[in-house]
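Note that one protein chain of the assembly has been removed; the remaining protein chains are unaltered in position.
Going in written order, the chains are labelled A, B and C, and every chain counts its residues from 1.
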Amino acid sequence: MTRQVDQGKALAAFQRACAGTKEEFGDFFLTRLLGLEITYPGDACEVAFEVEDFMLNPRATLHGGVLATALDICMGHLINHQASPGATLELKIQYLDAATRGRVVCRGEALRRGGTWFLRADARDSAGTLIAYATSTWKLLRKPK
Amino acid sequence: MTRQVDQGKALAAFQRACAGTKEEFGDFFLTRLLGLEITYPGDACEVAFEVEDFMLNPRATLHGGVLATALDICMGHLINHQASPGATLELKIQYLDAATRGRVVCRGEALRRGGTWFLRADARDSAGTLIAYATSTWKLLRKPK
Amino acid sequence: MTRQVDQGKALAAFQRACAGTKEEFGDFFLTRLLGLEITYPGDACEVAFEVEDFMLNPRATLHGGVLATALDICMGHLINHQASPGATLELKIQYLDAATRGRVVCRGEALRRGGTWFLRADARDSAGTLIAYATSTWKLLRKPK
Partner (left out) sequence: MTRQVDQGKALAAFQRACAGTKEEFGDFFLTRLLGLEITYPGDACEVAFEVEDFMLNPRATLHGGVLATALDICMGHLINHQASPGATLELKIQYLDAATRGRVVCRGEALRRGGTWFLRADARDSAGTLIAYATSTWKLLRKPK
């Protein structure tokens, strides 16, 4: 395969990651590297980013691990936003379609809150096609704020 | 939180990622960035890497998405090694313990081969403690080599 | 534990199961034993049943396996209804709350159709409380009707 990663775009992402000095919810090295934009519309959390070619797998589609990272961040940030920091007990992701470029938007919602949280999230590509569907179970690490 | 990412180590990882020019199984941007060492002992695939602080979450433990990436690569590379490229239909990961530093080794094995592949993989930290357990389901993208 | 199963109700369920002579989608021994009512509102499949005490676990709540059976039937019948018989590749269920009595309604929907089907389903108790959330992946066993 003769595909080459656009090193200029990768460098820009890396510099963005290094420019930040916080390591906290909403703004840490991985969120800056992947260019994640995290918002909280209504009761949900949304995590949006542009697919860059440094995020691809050998088949030139968005790596499932990158999508897993964005979906995990989406659900973890929702819990932190609505309660307090949590730890992922388990995460399952179904990969419905491949993304190759454009903007991906993950949207997570709580199915049940409590000492144990149950959540779901999905990811859609720029055409609105469902590309991944996730469910996860978390425990709160301390009492809600 | 006043934790700072070691930018020298992050830069070294980034330069390693950019130094490679292949985008193929065993050697692509994400494997170089995370420093994944991929081997095939016996019927298994092992993926080993050092936890660097740019891989951490806001709680200063190895991000679940990075672990998901390594586990997905572990199982996907095993399929490619033993048959041909596959696509992840679904992946579930249980997070048993947190890793903060040191070497992590993921080990994946096939539960059943065929048009649909079923696999499992685990991840252990440098003390040998089980930190994650994954199962996944894949379809082959073309007939085996 | 001094709880006793109501043998009259269990006998009625068993007789209902034995009265049927079909073993096909929508009407087979297990659906009759559990008293499952299967309908197809819109693009969904619904499976409703009354919790009987022979379906309980030692803690006197609806056994997770019975709920798994109803949810699996819900999703499998949807696929059969919309396409052709399928086989479950995998099924994940999160148990959000315990049910002890009353009517449970499972509702399943397709996330993506194709050679591989991705589905989700939930189960609610008679108060409308979400008690279980499932996702599953299936392969079609023959070309759609």
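Definition applied: a contact is a pair of C-beta atoms (placed from the backbone, for glycine too) under 8 Å apart; a residue touches a chain by one contact, two chains touch by 3 or more.
Quantities reported herein were computed from a predicted structural model and do not represent experimental measurements.
Contact with the chain not shown here comes from a single listed residue; of C:44, C:68, C:111 or C:130, that residue is C:68.
Residue-level contact of chain B with the missing chain is found at 92, 94, 96-97, 111-112, 118, 120, 130, 133, 135, 137. For chain A, the residues in touch with the chain missing from this view are 89-90, 92, 116, 118, 137, 139.
If you put the missing chain back, the residues of chain C touching it would be 1, 3-5, 7, 10-11, 14, 17-18, 21-25, 28-30, 33, 53-60, 63-66, 68-70, 72-73, 76, 85, 87-95, 98, 141.
In the analysis below, only the chains that are shown with their structure count from here on.
In this assembly, the C-alpha centroid of chain B lies 36 Å from the C-alpha centroid of chain C. As a whole-number value, the distance joining the C-alpha centres of chain A and chain B reads 17 Å. Note: centroid distance chain A to chain C, computed from Cα atoms, is 32 Å.
Counting only residues that touch two or more partner chains, chain A has 92, 94.
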